[in-house]
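Only one protein chain is missing; all other protein chains are in place.
Every chain is named by a letter (A and B) in the order it is written, and numbering of its residues begins at 1.
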Amino acid sequence: MNPLLKDIRRNPLLWLLVFVPVVLVAAKLKPDSHTLLFVLSVLAIVPLTMLLARATESVAEKTGDSVGGLLSATLGNLAELVIALAALRAGQYALVKASIAGPIVTNTLFILGASFLLGGLKHHVQEFNRVGARVQAALLFLATVALLIPSLIAHADLTPGTEFGHKLSAGLALLLIVAYGLGMLFSLKTHKEYFKSAEQGEEGEKPWPMGLALAMLASVTVLVALASEIFVESVQKAAETFGMSPAFVGFVIVSLVGGASAMPTAFSGARKNRLDLSVGIALGSAAQIALFVAPVLVLLSYVIGPAPMDLQFWPGAVVMILVSTLTAALVTNSGRSAWFVGALLILVYLTFAVTLYLLPPRVA
Amino acid sequence: MNPLLKDIRRNPLLWLLVFVPVVLVAAKLKPDSHTLLFVLSVLAIVPLTMLLARATESVAEKTGDSVGGLLSATLGNLAELVIALAALRAGQYALVKASIAGPIVTNTLFILGASFLLGGLKHHVQEFNRVGARVQAALLFLATVALLIPSLIAHADLTPGTEFGHKLSAGLALLLIVAYGLGMLFSLKTHKEYFKSAEQGEEGEKPWPMGLALAMLASVTVLVALASEIFVESVQKAAETFGMSPAFVGFVIVSLVGGASAMPTAFSGARKNRLDLSVGIALGSAAQIALFVAPVLVLLSYVIGPAPMDLQFWPGAVVMILVSTLTAALVTNSGRSAWFVGALLILVYLTFAVTLYLLPPRVA
Partner (left out) sequence: MNPLLKDIRRNPLLWLLVFVPVVLVAAKLKPDSHTLLFVLSVLAIVPLTMLLARATESVAEKTGDSVGGLLSATLGNLAELVIALAALRAGQYALVKASIAGPIVTNTLFILGASFLLGGLKHHVQEFNRVGARVQAALLFLATVALLIPSLIAHADLTPGTEFGHKLSAGLALLLIVAYGLGMLFSLKTHKEYFKSAEQGEEGEKPWPMGLALAMLASVTVLVALASEIFVESVQKAAETFGMSPAFVGFVIVSLVGGASAMPTAFSGARKNRLDLSVGIALGSAAQIALFVAPVLVLLSYVIGPAPMDLQFWPGAVVMILVSTLTAALVTNSGRSAWFVGALLILVYLTFAVTLYLLPPRVA
């Protein structure tokens, strides 16, 4: 366990791992202290997602370019997927949908914006690979449009939850997964040169040995699943205590927790003037939620959910997703960035967060 | 008739011309076999639109640059116009509107996407004239916005079919036709260098002699009109038989039939690494529907329709048109393309088609 301990010594955020046993014990002893369990589960999930990211990278590096890339891309949003699965099993479909919409918005506005801001505070103007960013922004826009078709076209005319909505969502989920497969082929095989930079990890970090990596991948996934279950159970009640709307919790809290592992790499890339890396992480991760996590959740809802889930999003979520991806396209278009662009991206994210925070509970 | 026969020998799609007499006879003998008449009329219209395109090009080439360009641009969507006129005379305004919205979506998503995909399967990365494509994409976006103003601004507040809607649509139609005239001046006279590539026809095809071309133009237009009438009469009932919603028929079937003649040139251009040609055809044709076909139909509805037609589109159509033209702008923006971009454009088109197919009949 030497490499693992070395990581923990180097990264103070991993010291939060101490909350993993704490939350598991607390859930047994005080199953009704929702606020406490909510805080503890968040504190436990954050370091676990970092270990998950580290294990995934290590496996990916050992297995060679293509298979490794496939693994790394597919497991990259494992944390979000596991949290959403816990909500799916509990039948909390509003939370599941928020955990699809939230990370798309958080990646394209907050992670991208904070990268631009942090990088821009150090470098006057930063240039990044325009072609790669444009291809990724176009892919992300098309992916989110495909994801939102049922909400965009059908919402005005139909009440959600009808048979039409379910058929459409299931059909669409299959199309999205096909597109995801083609996208893997594109980014890992035929045109990998446009996506290269996004796959480089933190410098100076040696990959774990294969045995440790695989063992960690399995055991940490189980731990995330356990902590997520506690999180999902406690979040509703805790939100009431804190005076937060469920929409705020789903959109902001869940997606910041789920995305925590990607932030250090994205931000340190920006500081090192390697914005390609930050843009690749932010846009790639958002596209993956739309093309992979969302359809997988729809299809799994037929197996493990209490009822099939459709892809009808609340109109406010549709607006936020479209604004985010359109903004990402406009902002990465020039291949240049300065601190104020990042500040404005964060401003838009803050306005979303403030709106969701103030939203009366019955909406969304 | 030698050049015509030579064309027919070379292009197997023209062998479908045999269905022209068949459908005319069938309509007399079996006026109630709607499904049969629908299939036959589609099979007859496809080769006719190709002859129409060929005749237009031949006339255009003989009459010199400016007049020829004007003719070619104006008659380029003659097939769509004739089909829509048949629907207009029958008072089927939902079908007329679908035959305005459908070709815009089909051109910008399907024809552009298939060009990118087919070209990208042969060439690793294709570059095309970015300035020309951007100007055309901006024009298309502005043209569609102008077309959609009544639906966008007034829809939320007003019931369609009011006097306000009619006044607005008529005034707008006049503005659009003025814009179309200015656009002709721009693309054929003052700035023709940006549009040159889009007007080159298939290599190796000799233009028909003037006499033949004019005679074909007149007679084929009549044949298209006759076949369109049968098509419009049979389409509703046939759709029911096939379980297709009227929206699907109008959007997808009509626009694929009407656009069939443009596809061979667009696709072979892409295979020959001349994406400028494909982009020009796809975006130019879509812009022309918005700036010319749509306002002409509104104005003609006062003369030949049972009642004036307005420009209020069904919300789903508005979304699809805006998404298509915005996507075209984002995607052509980089002046570069690869197969996956085409695949994603087709994916979005497929999601539209699936949604329209599943849509319950009473909507749209």
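To be clear about the criterion, a contact is a pair of C-beta atoms (placed from the backbone, for glycine too) under 8 Å apart; a residue touches a chain by one contact, two chains touch by 3 or more.
What you are looking at is a predicted structure, and each value in this text was computed from that prediction instead of being measured.
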{"item": "From A:85, A:168 or A:341, residue that would touch the chain that is not displayed", "value": "A:341"}
{"item": "Residues in chain B touching the chain absent from view", "value": "130-131, 134-135, 137-139, 141-143, 145-146, 149-150, 152-154, 156-158, 164, 167-168, 171-172, 175, 178-179, 182-183, 185-186, 190-191, 326, 329, 333"}
{"item": "Chain A residues touching the omitted chain (full complex)", "value": "124-125, 315-316, 319-320, 323, 326-327, 330-331, 333-334, 336, 338-341, 343-345, 347-348, 350-352, 354-355, 358-360, 363-364"}
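One rule holds in what follows: only the chains that are shown with their structure count from here on.
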{"item": "Where chain A and chain B are represented by their mean Cα positions, the distance between them in whole Å", "value": "40"}
